[in-house]
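A protein chain is absent from this complex, but the other protein chains hold their places.
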Amino acid sequence: MSTRAEEVLTIFDRSREGRRAAVLPDAEVPEPPLEELIPAKLLRSQPPRLPEVSEPEIVRHYNRLSRRNFDVDTGFYPLGSCTMKHNPRLNERVAALPGNARLHPAQEASRAQGALELMWLLQRSLAEICGLPHVSLQPSAGSHGELAGLLLTRAYHLDRGETRHRVLAPDTSHGTNPASVTMAGYEVVKVATNERGGVDLDDLRAKVSEDVACLMLTNPNTLGVFDENIAEIAGLIHEAGGTLYYDGANLNAIMGHTRPGDMGFDIVHVNLHKSFSQPHGGGGPGAGPIAVSDRIEPFLPRPQVVRAEGGNGGGPHYELDLDRPRSIGRLRGFQGNFGVFVRSYAYVLSLGADGLSEASETAVLNANYLKARLAEGRAGRLLPIAFDRHCMHEFVLSGKPMKGELGLATLDLAKRLLDFGFHPPTVYFPLLVEEALMIEPTETETKETLDAFAEAIERILAEAEDDPEVARQAPYTTPVRRLDEVRATRRPVVRQNLG
Amino acid sequence: MAEASYPEELLYHPEHDWARLEGETATLGITWYAQDSLGEVVFFDPPEVGAELTKDAAYAEVESVKAVSDVIAPLSGEIVEVNAELEESPEKINEEPYGGGWLVKVRLSDASEAEELLRAEDYRNLLMSAE
Partner (left out) sequence: MSRYTSATPADRDEMLDAIGVASVAELFDQIPEALRLGRSLSLPSGMSEPEVYERMAALAERNADADRQVCFIGAGMYDHYVPALVDAIAQRSEFLTPYTPYQPEISQGGLQVMFEFQTAMSELTALPVSNAALYEGPSSLASAGYMAIGATKGRRRFVVSRGVHPHGRETLETYSAGFGSEVVEVGLEDGATDAAALADAVDADTAAVFLQSPNFLGAVEDVEALGAAAKKHGALLVVATDPMTLGVLEPPGRCGADVALGEGQPLGNRLDYGGPSFGFFCATEALIRRMPGRIAGETVDVDGRRGFVLALQTREQHIRREKATHNICTAQALNALMAMVHLAWLGREGYRELGELLVRRTAYARERLAAVPGVELLHRAPVAREFALRLEAPVAAVLERCAERAIAAGYPLGRDYPEYEDGLLVAITERRTKAQIDQLAEVLGAAVSAEAVHA
């Protein structure tokens, strides 16, 4: 991390008239005035004020900025539900091969056979992992997959002559679930959580009806526990004619151990940027392919990658199938985030069947170990587990006793962790748990790292017993300290004033 | 305002709203408790003048940095004025919840509804029992 003494300048602040980096090729063709080519009224009257900087300055500027970021290549990042696992560099290398990186998306299918085969292979792999026969790679992220799933549900019911209005989601669900429900034109109905952290079956029974289009679940859920009643839940929804949607944010817990399709889900999205190692990029890109059951397949987005067996002794070839009359249509441009598919497929090849299964095992082992470590000492007393049972790949603690006894909010603990070189867990989610801390260590961390994290928490709590102000004012060692978010939102400044 | 206060002359709704009756009209706002639990208010999204309010239903939203809360109507009626100053200075809702931080003025459609609202003492008891 950079020192805090540096002045914060933007690339626009560094601009000096007359500096430049790019040298462009000569036109090589006649250069008439632009007005002779395009009517003057359509031409730009005032140029955009982009910065004027030299190449060395650009490199220094962004390198300097990079040092003001924390990232998973630097340290432990136990952000719950985000699966911050290692991002193999091999995947970057193969994504950058010209055959991938420089392939135009409108290239004829016959000249993009490697790309289409890769997509087809990834589709088959995800189908096997999810236990559902059909896959569309098109959605750009998890929430895009959710929207796709709900539009598929709508199309499925319309096809049967039904119009349904409600979608059920547990009160522990990710915020994207209810937001997607509204975008898809449904009304969201919350389902309560039982004392074991699963869906409250009585509440579910009371809310299931012929008007319910879909139930959206993640299993293990956002409390990190597996809902043992899933078969019964699926039965209730299917009996009422609804679809069951699986939010795959937590798939990293179960790969090779159980499959959403076998649990009764009709539609699953997979976050390739979580379980399948696509780097998060500071907030994207990702990809959110969906896997679906037979009854949903006719409605999958266009285009769909299909394989045709070759005639005349030739091998199979791959096509983009646009002729899908019952399809919900396109969800985006071209074929999807292909560069993400390349990385994820390389990951699947690297791990293979046993490696994927072992990744989930180790993720669950690491989570349970860290949970056990945090059940000791001060943490055990001040940060109790929200639902006391074995967890899957993540678990949720409540900072309520810490707040009561030490006057330390979960936010303060999170900020103090920054001074210890750790990214804090997800905080204040799920909403059901007061002062929640949601911790997901992933399989790629060592025992030493988990121990160090547990020790840091213990030290922060011990320090707060002496003087809670230390944590309340934290962090101290970061490029900036706590920021005035009220000011940023009351009178938002969302671009630089260039005069 | 740093200290909790619940003026005697106001009527209270259990969803943490207050009403000041002025004959056929009433001024509405949120209580000290409401603004304190919300934290620093950054935005108030007012309804339009002429909009209808229904007692116990949401009629507007107040936002802090990381939360949005519905504002519940303590009484029914039609909005005759909204507090335009809050657009520039939403912090008034924190600073003067019963003064400059008022939200809307309403022409009441059923003045008898006021009988169902709480007196300051009852509202304070409600807050204490909730803790």
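Which chain is which? They are A and B, in the order written, and residues in each are numbered from 1.
Methods note: a contact is a pair of C-beta atoms (placed from the backbone, for glycine too) under 8 Å apart; a residue touches a chain by one contact, two chains touch by 3 or more.
Computed from a predicted structure; not experimentally measured.
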For the unseen chain, which displayed partners does it touch in the full complex?
A, B
For the chain that's not shown, point to the residue among A:Val191, A:Val225, A:Leu251 or A:Leu383 touching it.
A:Val225
Option touching the unshown chain, where A:Leu365, A:Ala456 or A:Val470 are the choices
A:Leu365
For subunit B, residues in touch with the removed chain:
42-43, 45, 63-68
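Everything that follows uses one rule, which is that only the chains that are shown with their structure count from here on.
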The answer for subunit B against subunit A in the complex is residues 40, 42-43, 63-66, 90-91
For a test of understanding, state which residues of subunit A touch subunit B in their complex under the given definition.
428, 485-486, 489-490
